[in-house]
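Before we start, here is the structure in question, set down as structure tokens.
All protein chains of the complex are present and in place, except for one that has been dropped.
Which chain is which? They are A and B, in the order written, and residues in each are numbered from 1.
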Amino acid sequence: METLLNDFSVGLFFMQALILLIIILLMRKFAWKPILDALQSREDGIQEALDAADSAKLEMQNLNASNEKLLQEARLERDSMLKEAREMKDQMITAAKDEAQVQANSMIEQAKDAIENEKKSAIAELKTQVASLSIEIAEKVVRQELANKDKQMELVESMLGEATLSN
Amino acid sequence: MVATKSIKFLVVFVLALTSFSAFAQDDTVGNNLIDSPDEIQAYIAHHLKDSHDFHLYTNNETGVHYGFPLPVMVWTSNGLKAFMSSAFQHDDNGTIIVDKDNTKLVKYHSKIYELEANATALSFDDANHPTNASKVLDFSITKSVFGMLLTGLLMLLAFGGLARGYKKGKIIPKGFSRILEPLVIYVRDEIARPNIGEKKYRKFMGFLLTVFFFIWILNMLGLTPLGFNVTGQIAVTACLAIFTMVIYMVSGTKDFWAHTLWMPGVPYVLRPILAVIELVGFILIKPFSLLLRLFANITAGHFIVMSLVALMITLKASFGPIASTGMSLVLALFIMFIEILVAFLQAFIFTMLSSLFIGMAVEEHDEH
């Protein structure tokens, strides 16, 4: 201990303190600060790049998922559109059918009516013609009968029988 | 190719061995070869101390020292005196007196003393302490200060380069900076973040990084043959520890002080006692253990390496020059590897414990 204290040089201590202080200050300014800053910025850069890669990956995944979703939606929409169109077609066909039926029915009805009318008018005409014919016949008969009484009777009878039949 | 290489290596190895043995066998009286255990111990003790000149090698034939002097700046009773350390002519025993404007200065055991005005030579008491001289405040650029300046320069160049690389827009550093970047990240992610906490660590990074690399580079410099022993100077480690202490004391939160001075959840009688214990722990014991650990580890490392190198001198008599040299080489090499590990480990431990203490001081307690 005594030799140690004897060896302790105050001057050297002072010089060392001075030199160490100067070295610390100089090194801080010219070496450590730029070095540590550069290291820090480099590490930050690496970290940032890694983060960016991660986020890009995530975004890619999201994009894929949304694409898938869009596709799904489109497919659904197409399906629904097709279905709608098919329904509409069916509807239109049935509607057309119905309408055609209705029209046909009404045409048939009209035709029936017309036929009936024609028939009636034909019958009526027939009747008038029969009437006029029978009058003519009757005239002729009357003219003949006026000549022959038997024959006149016979004719009237046959005529009447015919008239009953044809009626 | 391999053959020539191995031959070259062999030649160098043999030359090294013979030169070592020549060095070991040459014990003519009159030169200052280090031979006896006492001399070795003195040499090691001298190395462990700071020195005022940069000494690399001494030619024993001519007595010429190779190295260069460093400036001496001392605060004496007559004010600041500055001169080159070559004025002492490598004397370390207080025999050469440097007279600067009537201030007599001598260097004794790596310390500079100011002689009393009427004294003409340094005199000692029984414990070899100078009696007629007083220590001066020594602000010299000693070997340690030189080492620190060198380290600071190296750090500024290396890490400044790394920072410039980033500023130029290079995201990934090239060349030598590539080695430095993981170290900075290591200190940040393994030392500062887990101990101080994610939110507050940034503020202390300047101190922790500087201290980590400062201690590490200085430890490694101490392992080179240049003979630095900076982190083995108690003043240096004390300064580092005091920096840590000041930082965690200043940045202590209200919570920290509440817990230190008036510990909740403890009987009232015990609280003042606990406060004293905690305060002593934070102000004295923690910095003290920090400074002592670093100092003792590095000093012990240098001591062991030098002792093992000295084995080739001390064992020369019993094993012969070649065997003793080989043994000391192998052992010293082994310890050297461990010392390289320790150099890093001590820097790591110092930074780790500093951040641990800072973390204690800035911690936010949610519950209680």
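FYI, a contact is a pair of C-beta atoms (placed from the backbone, for glycine too) under 8 Å apart; a residue touches a chain by one contact, two chains touch by 3 or more.
We adopt the following convention: contacts and distances are computed from a predicted model.
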Which of "ATP-binding cassette domain-containing protein", "ABC transporter permease", "ATP synthase F(0) sector subunit c" or "Multisubunit sodium/proton antiporter, MrpC subunit" matches, in UniProt, the chain that is not displayed: "ATP synthase F(0) sector subunit c"
Residue among B:Ile44, B:Leu290, B:Leu329 or B:Val362 that touches the chain left out of view: B:Leu290
Selected residue (touches chain absent from view) among B:Leu122, B:Val309 or B:Leu353: B:Leu353
Interface with the unshown chain - residue positions in chain B: 190, 288-290, 292-293, 296-297, 345, 348-349, 352-353, 356
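Here, only the chains that are shown with their structure count from here on.
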Residues on chain B engaged by chain A in the complex (per definition of touch): 49-50, 74-75, 111, 137-142, 144-145, 148-149, 152, 155-156, 159-160, 162-163, 166-167, 171, 181, 184-185, 188, 202, 205-207, 209-211, 214, 233-236, 238-240, 242-243
Chain A residues within the chain B interface of the complex: 4, 7-17, 19-20, 22-24, 26-28, 30-39, 42
